[in-house]
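Missing here is one protein chain; the remaining ones are kept as they sit in the complex.
And then subunit A:
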Amino acid sequence: MTESSRGGKPQSKTMGETITLGKALNHGLRRALEDDPKVIIMGEDVGKLGGVFRITDGLQKDFGDDRVIDTPLAESGIVGTAVGLAIRGYRPVCEIQFDGFVFPAYNQIVAQVAKMFYRSLGNVRLPIVIRIPFGGGIGAVEHHSESPEALFAHVPGLKVVTCSSSADAYMMIRQAVASDDPIVFFEPKRRYWEKGEVDLDADLGQAFPLHQARVAREGTDATVLAYGPMVRTALDAAIAAAEDGRNLEVIDLRSLSPLDMETVYRSVRRTGRAVVVHEAPGNLGLGAELAARITEECFYSLEAPVLRVTGYDIPYPAARVEEDFLPDLDRVLDAVDRSFGW
């Protein structure tokens, strides 16, 4: 361990710094490494390079290459060894370089990470965080723009979260690392460069609960449910809708498993309308689960069926047409119109 990692606050801390979402994650990981010597970071190119998105920039330099580990190029190895390290008492934070490259590790995640606590009758905790930059909109080639969150949220034993702002990025990554649950942490890669205010001095104790949804914008006429990269899209749609005299409430789900349905029900019972937005294909996606639960719980409050705005049920298309694949402001407004037209 190097000097700088031995506690003591970095000098740069001030209230309410405005930083990018990517930088907020970087600060959050730094804090996690400072707060607990058992926290380690492992992944491809996370060390010297600081990750292909620079989320771990400078961390190896400051915490040493035994805590920020450039691994061999093998995702099953990254997660599989993280399991062993966790059994041994470490708290690994694994980076998967892109969404489309998590699948070599899928076996370890689904068959081992998710089940170890259950199998061991609660004796073995795996406080592992698996960070995955996800989603499209960056003009990339195949496998670099996918939204596989439902494939993880569907698995009992895993928790799945995603952030949409710098402030949440900073706190949520710290909360995830501090949690004893295995957590798949999806990062909205196309929002890495968007800036927001972050309180770098915030204590974990005062943090907004990790698995709670947040009302990102209060409204009265319809509820738009979004997460990760689509929160910004939903907020933009709400601004546009306001010009037409419609007051949309936007909820940032934040936790995809477990879902904080109480926050959702409260909103939908008030507005009577719900639109779910995600980039992932609609078929069996988060929207399907949300629509089912809202229908079960809020049936008599609903003025219209729950509608979904999602990616299509096709492989992620070529970059030059991805804007037509991804939900955008117009498609969200179109769904809101349809809800009102019911």
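One rule holds in what follows: contacts are C-beta pairs under 8 Å (C-beta built on N, C-alpha and C of every residue); 3 or more make two chains touch, one makes a residue touch a chain; residues count from 1.
What we mean here is this: contacts and distances are computed from a predicted model.
Engineer: From the names "Transketolase", "Pyruvate dehydrogenase E1 component subunit alpha", "ABC transporter ATP-binding protein" or "Cytochrome bo(3) ubiquinol oxidase subunit 4", which one matches the UniProt record for the unseen chain?
Structural biologist: Missing chain, UniProt protein name: "Pyruvate dehydrogenase E1 component subunit alpha".
Engineer: Which of A:G64, A:P104, A:P148 or A:G272 touches the chain that is not shown?
Structural biologist: If we include the chain that is not displayed, A:P104 is the one touching it.
Engineer: Among A:D45, A:D236 or A:E297, which residue is in touch with the absent chain?
Structural biologist: With A:D45, A:D236 or A:E297 as choices, the missing chain is touched by A:D45.
Engineer: Contacts of subunit A with the missing chain: which residues?
Structural biologist: 44-45, 47-50, 52, 70-74, 76-77, 100-101, 103-104, 139-143, 283, 312-315, 317-321, 324-325, 330-331, 334
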